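Removed: one protein chain of the complex. Kept in place: all other protein chains.
Presenting chain A:
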Amino acid sequence: MDDRSARLYHIFVESFLPLLKAGVEFTIPLTLVSFFFGLLLAFLTALVRLSPVTPLKLIARFYVWIFRGTPLIVQLFIIFFGLPSIGLTLSPFLAASIGFSLSVGAYGSEIIRAAIISIPQGQWEAAYSIGMTKNQALRRIIIPQALKVSVPPLSNSFISLIKDTSLAASITVTEMFQKAQQITARYYEPMLLYCEVAVIYLIFSTVLSSLQNRLERHFDLHSSNKGSRL
């Protein structure tokens, strides 16, 4: 092994644990927290948009419109750098979590709404015909089927989110990508370090998508409705 290769190998090995540590300490928690709250928000927003309460519906539509129509990084900058000027200073991690949750909420609500709409009308009618109220029909019949339909697209959002958390570097969260930038600044080996961090992102998303497959199979065992119209 020549000197250059030895040096690269050394830096690679040296950096791996710090990068992984940043990933486990920040990237993964940021992803999980944001996805959890994002899903709650998505669910609420979808239900509000399908409800008959007009003012709430308008608010929900406005929210989705804003967060789908503007770049995530701009949203993060407004939350972290902008809000302090109106007296609201948030820690980088909290600002990032809020930004990502709002973004997941906006996209996720569209996924869930589409899934609910895709359940055949006959399912509503069957629920009503045995005397259910609208809420009972939603809770017992429609939502369980809609959730199954929305698992694949929501899993996609989840994978996207893992990668999008790298944007938190721009608002000073020392997540994995920020860490890679810091190490690069020390060794001047951008090719090596950015490829290395890419590999770790790849590992994270691969592991998490295998969990997704398992989740899909779990749902498959319990029914076969693919949301198709009868």
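We adopt the following convention: a contact is a pair of C-beta atoms (placed from the backbone, for glycine too) under 8 Å apart; a residue touches a chain by one contact, two chains touch by 3 or more; residues count from 1.
In this section, contacts and distances are computed from a predicted model.
The listed options are "Putative xanthine dehydrogenase", "Electron transfer flavoprotein, alpha subunit", "L-cystine import ATP-binding protein TcyC" or "Lactate utilization protein", and the UniProt record of the chain not shown names that protein "L-cystine import ATP-binding protein TcyC". Residue in contact with the omitted chain (choice from A:5, A:54, A:85 or A:129): A:129.
In the complete complex, the hidden chain is touched by one of A:141, A:167, A:180 or A:197, namely A:141. In the full complex, chain A contacts the hidden chain through residues 120, 122-123, 125-133, 136, 140-141, 144-145, 148, 222-225, 230.
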